[in-house]
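Every protein chain except one is present and positioned as in the full complex.
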Amino acid sequence: MLHTVNKSSFERNSLQSCLNTIDDTSVILLIEDGVISAANNANSSMLSDLATQGRVYALQGDVDARGISSKVADNIKLVDYAGFVDLVVEHGTAVSWV
Amino acid sequence: MADILGAEVDEEGFLVNLKDWTEEIAVVMAKGDDIDLSEEHWDVINFLRSYFEEYQIAPAVRVLTKAIGKQFGKEKGNSKYLYSLFPYGPGKQGCRFAGLPKPTGCI
Partner (left out) sequence: MATKKFMYLNRKASYGTAYAIESLEVVLIAAAFDQDVSLAFIDDGVYQIVEGQNTDGIGMKNFSKTFHALGDYDINKLYVSAESLVERGLTADDLMSLVYEDEDDDWAEKPSVKIVSNAELTKIMSDQDVCLSF
């Protein structure tokens, strides 16, 4: 499965809820304000394990728009819209955490 | 804004305020559609009103059909019977006479 998260983990619990129910083969794509969780910050530990396993992506355009491209945590992969589409195709059912 | 016996109705003839409904309003609405309300009509109208009171929605036709059959006898639990009473649809026309909003999912 592909899980998309579009809210900042500082404002909403969407990322935490996603992590509560994600299985071992699913990946997370951070979009819109969700990319705030891709930056190195006080909430980085939430995603560090999954990122190490190469299962966390962030949408480049949303990262750039927020001026945080230099702060993206290690092991989080940046994708463009075409990459977004590839993830949907590869991982089947998509769940959005809004 | 149009009204029936002083009660405001929308452009499709549904009551704007559910609380405005009276039996007289239902009779006038039916007359406008060339229908004289019979006991069988009232059975359905009263059923729709009590269903709405209980569940806060108008039932889908499938649900209505099943429930009418259960309550008033198998021979009435089919859409042919209900359409014979309400030619414009038991959901749409029946709910309008019953003073309910247009059923969810009804086009």
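Each chain carries a letter (A and B) given by its place in the written order, and its residues are counted from 1.
In this text, a residue touches a chain if its C-beta (ideal position, glycine included) is under 8 Å from a C-beta of that chain, and two chains touch if they have at least 3 such contacts.
Everything quoted here is computed from the prediction, not taken from an experiment.
Undergrad: Which residues does chain B use to touch the chain missing from this display?
TA: Touch with the absent chain occurs at residues 54-57, 59-60, 62-63, 66-67, 104-105.
Undergrad: Hey, which chain A residues sit against the chain that's not shown?
TA: 1, 13, 17, 20-23, 26, 93-98
The rule is short, and it goes like this: only the chains that are shown with their structure count from here on.
Undergrad: Which whole number of Å gives the spacing of the CA centres of chain A and chain B?
TA: Once rounded, the distance between the two centres reads 50 Å.
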